[in-house]
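Okay, so here's the structure we're looking at.
With one protein chain removed, the remaining protein chains of the complex are shown where they sit.
First chain written, first letter: the chains are A and B, and each begins at residue 1.
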Amino acid sequence: MKYVDEFRDPFAARGVLAAIARTVDAIGAIKEKPIHIMEICGGHTHAIFRYGLDKLTPPGLEFIHGPGCPVCVLPMPRVDEAVEIAERNGVIFTTFGDAMRVPGTKKSLLQAKADGADIRMVYSPLDALDLARRNPNRDIVFFGLGFETTTPSTALSIQQAAAERLTNFSVFCNHITVPPPIKALLDDPFMILDGFVGPGHVSMVIGTHPYDFIARDYGKPIVVAGFEPLVLLQSVLMVLTQISEGRAEVENQYARIVPEHGNPISIAACNDVYEPRDSFEWRGLGEIDKSGLKIREKYAAFDAERKFGIGYAIASRALAEPDGCRCGDVMTGRIKPRACPKFGRDCTPEAPLGALMVSSEGACAAYYQYGGAQLEDVA
Amino acid sequence: MNAHLRPPRRLSATHVTLAHGGGGKAMRDLVEDVFVAAFANPGMGEMEDQARLTNAALTVPGARLAFTTDAFVVDPIEFPGGDIGKIAVCGTVNDLVVGGAAPLWLSAAFIIEEGVDVALLRRIAASMRAAADEAGVAIVTGDTKVVGRGSADKIFIATSGIGVIAPDRDLRASAVQPGDVAIVNGALGDHGAAIMIARGDMNLSTEIVSDCRPLGTLMEATLAAAPGLRAARDATRGGVASALNEIAAASGVGIEIHEAVLPLRAEARGVCEILGLDPLYLANEGTLVAFVPECEAAAAVAAMRATDAGRSAVAIGNAVVAHPGVVVMNTMLGGRRIVDMLVGDQLPRIC
Partner (left out) sequence: MCLGIPGRIVAIADETRKLALIEISGVTREVNVACVAPQDEPLAKLVGSWALIHVGFAMSLIDEEEAAKTLALLIELGEAQAEIEAMRASAGEVVAP
């Protein structure tokens, strides 16, 4: 596979890994006092564990797994609202696969499907649009979730629906943006972060300048990275190099796909369709200002919240995390998944208690599945 | 008048109705014209409520009867490379042959949804006959029920199979020892990928075809070349990962496999990359994993490659002393990660 296989070459991997080891040494970082690099995006967390990269990098380098998993940070009340919509008469509720397992306060979408709701997995919002065209007597609702990588596709689909004057298509909008939670983490006095590996695909939409504040105001380096293991490692090397040279800049390792100013058509579509919510709840992190998107009045006919009378009413929220859940601490890097008392016992992928076990991108789920913990025992 | 001399019954209906499950003439016509006509063998004798069978191999002292059962509910019913009937035969045959049994006879019970097209049933029956012939088994008894619309998804099939294990064979997962080599006979995940495409929800197109096929010939050839073969497992639901985990758990060995050598067709890989699926967990219907003593590994692979079902056979790893009960994969980058049992269903990722 072109543009994929080349970036998984083990020969080149040895080279990058050796360079990483040398640089970590040069910085003087050791296991007891490591360099903390946060990979923001859930896709990067998954790649690290899938390829065993955390085992290949030296003990003086520690990965802090960031909050970039939109499925994981979906608050339970929002899942309840999704289920409520799905259970309405005549609705076909369409969703990406991994969102189906997220538990609400009563049930997940998968359980609602078992209970009889017409919930269908789709690969693309285009497929949901297609369902709407082919089923004029049903109400098709698309569960719009994801970061900026995915917000344009939902926006373009809404614009398409408007152009075709479809009356039976709407979006339950749960899109969120990356920069606000990063700022929240950087403002947290207990966070020790030395650098960031930036989300490659979010950046192909928004460009690299939204991260300028990280280098400029907080003095931390950030390298926008692709997802193949080699380029991920190279990005880590670039962050370490900046640290060793005392620099703090925004660098783009993924220039073959990420344009400096992002994608103008995507950005325009998003500005046309969405406006920021004052605040939005992130499971495990709490309410974050201006971090969520809602559909503008102009496209009210395609807003499932208006259509079904489901509101984002902050007053009724304040849902406590299950007893003993330490997702917040794991997400901010204070503890590793294994240190959470619930990990692997009360909280497993089959019966997830908290956000980070829910989706396979969540740090705890990735740890559990690929054996971050067990491998320490067996390696 | 002898039953086998009267003219065969003809089913005139085009669609199945509840009457066809009623036990009366309509059902008799359906059973005879669709199923018996497809499965019958000359010399099978009269149709009784039970098949009466003998086989010399069963009477050999020390021989054991092998008996297995499976139900098939695949959706869609027909897909590239096969249909529910073909899997129903191959699946049960394969459960017998991976234990070193010579498969002999199958039963087939059908639960049919009211309204199903009779032409579809005929296709399935023909497909089952072809698969049975290829596997060297006979479908000797069966049952048919019809349920109301909505009570079944077009057709469900349950097959049971009987085979005979020769006295000198004793394949068992618990016999796998450190040093034994793990071998698969072909590309992983073709069936799972083909089904995902055929369902249509993902709107992907590709040429991929299910690997559904009987593995008796392959097993016999392999056992002849590698008589020390410890155990084999059909890698169906849950994929090769599940089969490996079962063996690790049963034998208490650890297992190490190498990502770089796993055989994968380009199209299956494409489907997995697009949807974020792991091919180790995709279902197979004609792929097994076998463990042989190290000294017999080369001979086993060669023997497999000489058969139709084993052209892409390759050793993918081995049993080890370390991490008992746990399957570990050496990633193509040189890292390591655990290959755990599947949790629930593998869902396509967006992330």
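Following the convention adopted for this analysis, a contact is a pair of C-beta atoms (placed from the backbone, for glycine too) under 8 Å apart; a residue touches a chain by one contact, two chains touch by 3 or more.
Source: prediction; values computed, not measured.
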{"item": "Given A:P34, A:G146 or A:P210, the one touching the chain that is not displayed", "value": "A:G146"}
{"item": "Touch criterion as defined above, residue of B:T206, B:T307 or B:N330 at the omitted chain", "value": "B:T206"}
{"item": "For chain A, the residues touching the chain missing from this view", "value": "1-4, 6-7, 9, 11-16, 18-19, 41-44, 68, 70, 96, 123-127, 145-147, 149-150, 152-153, 156, 160, 199-202, 204-205, 227, 230-231, 234, 253, 255-259, 263, 265-266, 269"}
{"item": "Contact footprint on chain B, counting only the chain that is left out", "value": "197, 202-208, 265-267, 269-271, 273-274, 276, 349-351"}
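Note that only the chains that are shown with their structure count from here on.
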{"item": "In the complex with chain A, residue positions of chain B that touch it", "value": "201-204, 254, 260, 266, 269-270, 273-275, 322-323, 326, 328, 331-338, 340, 343-344, 347-351"}
{"item": "Chain A to chain B touching residues, read off their complex", "value": "1, 4, 8, 10, 13-14, 17, 41-43, 46, 49-53, 55-56, 69-71, 96-98, 100-101, 120-124, 127, 130, 146, 150, 229-230, 348-350, 359-361, 368-371, 374-375, 377-379"}
